[in-house]
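Have a look at the structure below before the remarks.
The complex appears here without one of its protein chains, the remainder shown in place.
Each chain carries a letter (A and B) given by its place in the written order, and its residues are counted from 1.
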Amino acid sequence: MGMNDFWKLCIKNKSVTVPAIIIVSIMLLAVFAPMITQYDETRQDLLMRLVPPQSGHIFGTDELGRDVFTRILYGTRISLSIALFPTAIAVAVGTALGILSAYFGKWADFAIMRLADIMLSIPGMLLAMVVLYTFGGSLSSVYIALVLMEWGSVARVTRAAAEGILENDYVLAARAMGVRGYAIIFRHILPNLIPSIIVLFTVNIPSSILAESALSFLGIGIQPPKVSLGLMAGTSKQFLFQMPWLSLAPAGMIMLLSLSFNFLGDALRDVLDPKRRAV
Amino acid sequence: MMAGLVRRLSGVVLVLIGVMLLIFVMLRIIPGDPASVLLNEHVSPATIEKLTESMGLNKSLPEQFWDYLKGVLKGDFGESYYLHQSVNALMTEAFPYTIRLACMAAAFAWCFGIFSGIISVIRYERLLDYLFRGLSLLGISVPIFMVALFLQYLLYYRWSLVPLTYDGSIFSLILPAVVLGWDSAGSIARLTRSGLIEQMGEPYIDTAKAKGLIHAKAVWTHALRNAILPVITMMALQLSGMLSGAVITESIFGIPGLGRLALTAIQTRDMPLLQGTVLFSAFLIALGNMAADIINTLLDPRRRWG
Partner (left out) sequence: MKKRSIALMLATVLAVTGLFGCGASSGSKGDLAGKTANESSDDDSTLRLAISTDIVSMDAHRTTNDYLVPMNVFDTLFAIRKNDDGSTEIVNSLADSYEISDDGLVYRFTLKDGVVFSDGTPLTAEDVKFTFERILTLPESAQTDFVIAIDGAQELLDGEAESLRGIEVEDDLHFTVTLAEPFAGFLSQLAAPSTVIYSKKIVTDAGDDFGSVPEKTLGTGPYIVKEWKRGSGLVFEYNPLYWGEEPSAKRVEVSVMEPQAMNMAFQKGDLDIIDCLFLDAAVIDSTYKTDAYKDSLVSVDRMGLNYFMLNENAEPLNDVRVRRAIQMAIDRQSILDSIYSGDGKLEDGVYPTGCIGYSEENQGWLSYDPEGAKALLKEAGYGDGFDMEIDVDSSATDAATNTIQIIAQNLSDAGIRANINTIDHASWLDLRNSGDMSSYLALWILDFNDPDNILYTFFGSNENTVIRSNHYPDSEVIARVGAARAIVDEEQRMEEYAALEKKLVQDDAVWVPMFSLKHLFVKSSRVESFTPQWAGWSDIYFTGVVLK
């Protein structure tokens, strides 16, 4: 399926557009946070601690009197950046290595795939913890951890897909005619892979969001005064039953984001796979 | 077949050595000094130096790695800096808890996942389908610790059905197992469902229907058998996810397993212990992958060893 067909099918499909619209609106909220809220995400007001939801503070305030709604907007910024950037890098790196592996075969294939095996045989959480402890609990270490966690499986999938493409008659013909290297990769393999790459990207995003929240829960992810959704949900666990707005609001946002991306990923996959569409 | 097995095994060994090297190097660029963690408030530089020397940390990196590799080949993972026990002993102590938890979580995930996947197809695009799909999507969309806290509140605090944390009995492992198995159950359900739907489109199902088999039976006997293949592969691969999740589940429920041990090791810069737990987890995962491979190859006549 070419890119144009893919887009057309996507736009027509409601199970693609609805989650996509939700995601885009959340992104807009996060990007334009300073215009939406009058508060500063770190500004404390010790006289307004743990105020329940009310006008002025629609999600109430936290243990230092900061507006929870404001913090969710800013937290979404960081959580979205964690969801998008490392996943994009992991998909790019994974795809590149996967294609190289499939195209060159032999020792390159062996080296790249063993490297992927090594990454994939370390439980993700342990790998992330090692990275975070090595580089400290900063935003960039969370990025590094997530890239390391995700590129391996992407490389495996794209390698398999690229191998399939290489076996196509027209590619074999092109190679037999002496078309080599970049031409094959950029003219034949990559364009055909793009839809699957988009799906891979989408389905990896929720796992990035959840991984960040797990790390923040363990106290080794994003560190205050920075704020992420996972950190908000994690630090407010004590108040879950007495002041539920503190953890339910960020947890709800995490859920909304991952659900939307999951739905989007599913729908995109359906669009790609005609057999499933037929059912 | 033997040749294939040997090749696969040598691949596993290669990967494990790679894991060892990677973790070893990564842990050595960490800024914290293990000696200074051991010595807390009352400490003098002379003591730190003495301890660093006794830990062998003053040797060069290749020397340290060589020492470690020699030990591992002999089956000795070294001694924990902090707990003053051999890493082997600590892991042997912790392993049964984690494997028990993982077994129960897997059992829950498989039963619930496959069951809800089947129901979803039988009641395709009806209420039950949506309900189970929603549940499984929830499983992979909510942070695992939120699930744990919520279930603790509901099942322990409100309804007094289960113990709050692990108290040594199998009974108290049910809640942690459900929490740990939750997202696996979600993925299995989704995979079963999509696999079944794919199979329903195959011509042999139509043949079966033509023969007069009722819809539900057709699903059970024919489609399930073929749809289950990728699910089995996935089960083995989920071991990795389980060991990841165990870090959080075990720390919430106070289970003295491998995940807990790894967390302690990282927090205390206990390099031998961390190396041991990561390597051991990698070993388990490699075994799981191999088992998945073997089962898959045997079940799928189209695939060959290679």
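Note that contacts are C-beta pairs under 8 Å (C-beta built on N, C-alpha and C of every residue); 3 or more make two chains touch, one makes a residue touch a chain.
Fair warning: this is a prediction, and the values are worked out from it, not measured in the lab.
Remark: the absent chain touches shown chains A, B in the intact complex. In the complete complex, the residue from B:Val19, B:Ile255 or B:Val278 that touches the missing chain is B:Ile255. The missing chain, though absent from the display, is touched by one residue of B:Ile23, B:Ala94 or B:Ala109; that residue is B:Ala94.
The chain not displayed touches chain B at residues 30-48, 50-51, 54, 79, 82-85, 90, 93-94, 96-97, 99-100, 103-104, 106, 149, 152-153, 156-157, 160, 164-170, 172, 232, 250-252, 254-257, 260-261, 264, 267-269, 291, 294-295, 298-299, 301. On the side of chain A, the interface with the absent chain consists of residues 42-44, 46, 49-50, 63-65, 133, 136-137, 219-220, 223-225, 235, 237-243, using the contact rule stated above.
Heads up, the rule we're going with is that only the chains that are shown with their structure count from here on.
One simple way to say how far apart two chains are is to compare their mean CA positions; for chain A and chain B this gives 21 Å. By the touch criterion given at the top, residues 114-115, 117-118, 120-126, 129-131, 133-134, 136, 206, 210, 213-214, 217-218, 230, 233-234, 237, 240-241, 247, 251, 254-255, 258-259, 262-263, 266, 275-276, 278-279 of chain A touch chain B in their complex. Put simply, chain B touches chain A in their complex at residues 11, 14-16, 18-19, 22-23, 26-27, 29-32, 137-138, 140-146, 149, 153, 157, 190, 194, 197-198, 200-201, 240-241, 243-245, 247-248, 251, 259, 262-263, 266, 269, 274, 277-278, 281-282, 285-286, 289.
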